[in-house]
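Please find one structure pasted underneath; my questions will follow.
All protein chains but one are shown at their positions in the complex.
Showing chain A:
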């Protein structure tokens, strides 16, 4: 069961909203129905969000994303269509039932923080539980925990106005976390923060999400932010869904000129990860003798190979010149160069450049226990920068040879 499901959602402001919905359902653009004197904010939007997913709704101002998110927790009533939260159609609930859903299932983080200036940080964080009628000691305990999670321990008794913007939004996040709901709506939550703090907050959100596993619906107008945070991204245009997909799908195969123009400006190096661009590595087993290794490398058409131990853990790199001079009796160990850069598959491509510049070897992509997953050579890096359409197929220059090669092309995410 999806955590949140939106089915043919429409929100039209104005008296003749119903007529407008009929016309819009026939596929007309919202500018064509200007004579009805209505504002169509959200048109025919359907999607499903799975539990534990970060679903980003991306659109420019006026694309209806704020209206959309407010329909998901019933702050706005849809003109047509349904919203299901954990299987319950919230458009049919009474006001009191809807309030219960909000306090128990969905919390929200706001663009301008919306902290209560007359309450302390602790009381702000405890607000959701207070509304739910939880006893003071219990809610104080939970609020302290969530403040600690966001790194604000020690600030409990301050007032929000005494905190910086980034800290205020962390209080906003702590308030949503303390409410202990499965779903968190984040409405342009980081847009009011300056760029450096925004990046920190994104990192912190991803870290928190890794341990908490909430369902997060995140609204943003910043495609880079969307690509960084989103497991899946829904691009809105003029109230309609332009495309829904993973960051990679939207980057590599935009389904319309609009989306394509959007992703043109995306910094691909921050979206793509080592895991998504890496090639299968040329690797040799540490037990092989130099001549065998050299032959394998010539077959693969490369002059460098990674050396793995029997558990497929990375030991280092050998190059062809050194192998030529090596004594067969001494094995690979004598010519092994251990100065290899190792990165995890989630590392952004942007962070690979300076590593690639500092060494003649390809960069090794390894998993948590140092097992080789793939390699990123300099030419692979350059090819990753090219937008789709310019064929980047030449990155497959290396091939796996020896036994014990780990080829894992899986997605980093």
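Criterion: contacts are C-beta pairs under 8 Å (C-beta built on N, C-alpha and C of every residue); 3 or more make two chains touch, one makes a residue touch a chain; residues count from 1.
Operating definition for what follows: contacts and distances are computed from a predicted model.
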{"item": "Name per UniProt, for the chain absent here [options: \"Proteasome lid subunit RPN8/RPN11\", \"histidine kinase\", \"Glycine betaine/proline transport system permease protein\" or \"Cytochrome c\"]", "value": "\"Glycine betaine/proline transport system permease protein\""}
{"item": "Selected residue (touches chain absent from view) among A:37, A:50, A:88 or A:162", "value": "A:162"}
{"item": "Residue of A:92, A:118, A:291 or A:342 touching the missing chain in the full complex", "value": "A:118"}
{"item": "Residue among A:11, A:65 or A:102 touching the omitted chain", "value": "A:102"}
{"item": "Absent chain, residues of chain A that touch it", "value": "73, 75, 96, 99-104, 106-108, 110-112, 114-118, 127-128, 131-132, 136, 158-162, 175, 179, 185"}
